[in-house]
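Let me begin by presenting the structure, written as structure tokens, before commenting on it.
Only a single protein chain was left out; the remaining protein chains are all shown in position.
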Amino acid sequence: MFGDHAAFIVPAYGVSFIVILALVIWLKLQYSNRQRELALLEQSGIKRRADKPSEETSDR
Amino acid sequence: MISLLLRDMKLAFRVGGGALTGILFFLVVVTIVPFAVGPDLNLLSKIGPAILWIAALLASLLGLDRLFQQDREDGSLDVIIIQPRSITAIVFIKCLSHWLANGLPLIIATPIFGLFMNMEPLAIGAVLVTLLIGTPAITFIGAVGAAVTVSLPRGGLLLAVLILPLVIPVLIFGVSASYGAIQDPAPFTSPFLILCALTLFFSVLGPITAGWMLSQSTD
Partner (left out) sequence: MTDTTTKSAGFWAWFWDLANPTRFLGIANWLIPVLATITFILLGIGLYLGFSAPQDYQQGATVQIMFIHVPASWTAMMCYSVMSISALGTLVWRHPLADVSIRAAAPLGAAFTFLALITGSLWGKPMWGTWWVWDARLTSVLILFIIYMGLIALARAIEEPTAAARSLAIITLIGFINIPIIKFSVDWWNTLHQPASVSRLAKPAMDAVFLYPLLTMALAYTTLFFTLHLMAMRNEIFRRRIRSMRMSAARKFENQPVGKRN
């Protein structure tokens, strides 16, 4: 369909697809990794300052 | 202000010869060019202005991390920052003294290196003038990078990477003006005037931004 220019068009679309896909995968993986870490931290009892309104004194 | 200027210059020439290292680097870059492109004198004189400008640019960039670092290391940066005088003026003076101590020696050394590149006197003169006008621009806009990277280890490398895109216009117009002075069809006045405008613009933008950056950091 593209004749001899296919050798350029296909890699161009290919690279674009790969890079965009890599971005999406990277962001999704990052998201699930961090969700997992947050769950682990919350499980072991560490609370975020925003979750404990009044009793916790600032230990800074 | 004058006392700050004189103090910085004395420091620059006493401490570790930062200015001399700059000239040495300049020499090194000019020396290795013929090893790479061959000793053909015609070719060297053709690319001479460009090579001199590149070497001066790199030498200036590498010396920029000294702009604030020494003062930070001995704590006098904090003292300078809380001065009642405008921080912009202080940074301007520091840039000026830095250029006098680092940039000006490069310019003085240029004719010799121009001879290495087999350049005509007119070409050497053109490069001299454009470097004279252009290298302060590098210092002024480099001050912003120096203020941002002052507390970082290996900050000098990051500074060069950050500032290099910003000084590309200075390089373009500096080299164009140099070639414009020696080649007939090429214009000289417009690139030269644009170069002057760039230096003036950076002399305002740089110290204001760098001064603000320094006054904000409580490092």
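Read from first to last, the chains carry the letters A and B; within each, the first residue is number 1.
Here is the rule we go by: a residue touches a chain if its C-beta (ideal position, glycine included) is under 8 Å from a C-beta of that chain, and two chains touch if they have at least 3 such contacts.
Just so it is clear, the model here is predicted, and its values are computed rather than measured.
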item	value
Interface partners of the hidden chain - shown chains only, full complex considered	A, B
Of B:39, B:75 or B:165, the residue in touch with the unshown chain	B:165
Touch with the omitted chain, as defined above, among B:97, B:135 or B:176	B:176
Footprint left on subunit B by the chain that the document does not show	141, 144-145, 148-149, 151-152, 155, 158, 161-162, 164-166, 168-169, 172-173, 176, 186, 191, 194, 198, 205, 209, 212-213, 216-217, 219
Residues from subunit A at the interface with the omitted partner, ascending	1-3, 5-6, 8-9, 11-13, 15-16, 19-20, 23-24, 27-28, 30-31, 34-35, 37-38, 41-42, 46-50, 59-60
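Heads up, the rule we're going with is that only the chains that are shown with their structure count from here on.
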item	value
Whole-Å separation of chain centres (CA-atom averages), subunit A against subunit B	41
